[in-house]
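Of the protein chains in this complex, all but one are displayed in their positions.
A, B and C are the chain letters, set down in written order, and residue numbers restart from 1 in every chain.
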Amino acid sequence: MEVLLFGIAKDIVGKSSFRFNADELAPGSVSELRERLKRSFPEFGKLSSLAVAVNSAYADDAVQLKEGDEIALIPPVSGG
Amino acid sequence: MEVLLFGIAKDIVGKSSFRFNADELAPGSVSELRERLKRSFPEFGKLSSLAVAVNSAYADDAVQLKEGDEIALIPPVSGG
Amino acid sequence: MNFERYDRQTILAGFGIDAQKKLHQAKVLVVGAGGLGVPVLTYLNAMGIGTLGIVDNDVISISNLHRQVLYSEAEVGQSKVGVAITKLRNQNSETVIIAHETFLTQENALNIIADYDLVVDASDNFPTRYLINDACVILKKSFVYGALHGFEGQVSVFNHNDGPTYRCLFPNMPKSDEVPDCNENGVLGILPGIIGNFQALETVKVLTGVGEVLSGKLLLFDGLSNTFQKISFSARPENRELHGLRPCYDFECASVFNIVDAEAFLGLTEFEKLQLIDVRTPKEFDRNHLKIAKNIPLPELDIRQNEINFDEFIYVVCQSGIRSKKAIERLSNARPDAHFINLSGGMNQIKKHGVTN
Partner (left out) sequence: MNFERYDRQTILAGFGIDAQKKLHQAKVLVVGAGGLGVPVLTYLNAMGIGTLGIVDNDVISISNLHRQVLYSEAEVGQSKVGVAITKLRNQNSETVIIAHETFLTQENALNIIADYDLVVDASDNFPTRYLINDACVILKKSFVYGALHGFEGQVSVFNHNDGPTYRCLFPNMPKSDEVPDCNENGVLGILPGIIGNFQALETVKVLTGVGEVLSGKLLLFDGLSNTFQKISFSARPENRELHGLRPCYDFECASVFNIVDAEAFLGLTEFEKLQLIDVRTPKEFDRNHLKIAKNIPLPELDIRQNEINFDEFIYVVCQSGIRSKKAIERLSNARPDAHFINLSGGMNQIKKHGVTN
C-alpha cells in the first residue's frame, strides 16, 4: 500500500510518498488511515479539509483499503 | 493490445488510439507492427523516423509484442 | 475579427473558424491578476476571447516580478489591473477589456460574475476561492480552478454542466493557520505559469466544446518529478443547493457564523423582536429559558426546519454554547445564505448574571 503526499501533507511527513509494508498492520479503511496519520503526525489533526483518493478516485471515510491500493493525500492549496 | 497515436500518426489514422482485438491476429513484433501499419495506411511508409514505445519504453524493431501491451507511435514533431 | 491573426488556429483540424468564433463571442472573468492571472489573461487575450474582465485591487511589488511576468520593474507600486489593461490592449485591440479594480467580496461577487460566461479562479487565497465557488454555483457558471503549493499545482473545472463543485473536494474552508500561502511558503516562478496555462487551455475547451474538460477530475502536478495525477470525484448534490452566499468568507468567520456573548445578546435593541432558537432538550427548556425563545431540540432540527424564518437573523442558544454551535453548523450547510448567530456561553452565561426569564 503506497501513500502519495501532496501539498502540506508532504511538508508534514517530510517526503513525497511512503509505504505500509506487508509486515505492518495497514489501515483497513480511509477513516482508520486518517486516525493513523494523526497519531503519527499530530499536525494532520489540524487539517480540517484533507481529501483522500484511493486508486485515483476520491474516497470518503467509509472506503475500505486493501493490499496494493495507491492512496493520495490531497490537502487544499491556496497559492496563486 | 492498444495502440496510442501521436502527432502525424494520429492524423494519418484519424483517431488517437485503436486496438488489435483478441480475435484479430496481432503483430508479433515491432517490425511486424510497422509493416502492418504501412499496409493499412500507406502514408506510414513516408515516415522515415517513427519511434515506437511499448509499455512506456522505447522499443526497437526486434522487440516482441504480447497481449495487453500498450503501444505508442511517436513521430517527431517540428512546431515551436 | 481579424482572421489572419488567428490563422494558425483556424487552420487547425478540430478547431477551425467555428471554435474561433465561439472564443470571440465569449465573456470571461479572471479573478486575480497575479501569478496565475497573468498567463491566463495574456494567452486568453492572444487567442481571441471577445470580452475579458479582470478583478484585482493589488499593486505590483518587487517580489511579484519573479512570477508575474506581465509587469516590469518600473511599474512596481502601480495598480496591477491598470498596467495589465494597457498591455493587454496593446497586445490585442480587438478584445473588450473590463476592469474591476476591487477585490471580489460577498457584496460584489454576484453582481460582477453575472455578466460573464465563465470565471477563472486565479486568486491566491481560500476566502476568494470559496466565494467564487459559491457565487458560480448560485449563478450556474463554470469556473476554472488553479492553485499552487511550492513546486505543486492543482487544476480542475468546477460546476461545469452540473458537475462537481470545489466543495465536493474540499467541503469546508481551512482555518487561516492550516495551509500556508505563497507568501509564507514560497513558490517557484514558473509554477503559476504552468498552472495558469492549463487554466487557459481548460477555458478554451469549455467555451468551444473542443476536447475533454477537466470536470470531475482534479489534475495534480508535481514539478519536481514531472508527475501528473488525475483524481476523479463526484458531485455531492448538497453542495449545489445554495440559496445565497454565506454572510462572510473571511478567515475570521471561517466558522461560518457569528457569535454574540449571551449576556450582550440581552442588551440588543429590540431584543424582544429577535428570533431565538433554543436547541436544548424540552426538559432543560422547561427548567429555564428566555421568553422569546422557541424550543427546537437538536435532534429534531432537520425535520423542524420549516419553523425557522431564514430571512431573519437566527440567534441560537443552548446550555453552554456547544450544541448551539453544532446546530448552526448543520443548518448553515443547508442554508449558507442565512444569518446565524451563536449565543456564546449559552444559558450558563445568562444565568450567571442572574437574568433568566
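General observations
Simple rule for what comes next: a contact is a pair of C-beta atoms (placed from the backbone, for glycine too) under 8 Å apart; a residue touches a chain by one contact, two chains touch by 3 or more.
This one's a predicted model, so the numbers in the text were calculated from it and none came from an experiment.
Put simply, the hidden chain is in touch with B, C once you look at the whole complex.
Of C:183, C:234 or C:288, it is C:183 that touches the chain left out of the display. Of C:91, C:232 or C:288, it is C:91 that touches the chain left out of the display.
Residues of chain C that touch the chain left out of the display are 2, 4-15, 39, 42-43, 45-48, 62-63, 65-69, 71-74, 87, 90-93, 150-151, 182-191, 193-194, 197-198, 200-201, 204-205, 210-212, 214, 217, 219, 223-226, 228, 230. Contacts to the hidden chain, counted on chain B, fall at residues 4, 6-8, 10-11, 16, 46-49, 51, 53, 56-58, 72, 74-80.
In the analysis below, only the chains that are shown with their structure count from here on.
Between chain A and chain B the centroid-to-centroid distance comes to 38 Å (mean Cα coordinates, whole Å). Separating the CA-averaged centres of chain A and chain C is a span of 26 Å. The centroid of the Cα atoms in chain B and the matching centroid in chain C are 45 Å apart.
Across the assembly, chain C contributes no residue in contact with two or more other chains. Looking at chain B, no residue sits in touch with two or more other chains.
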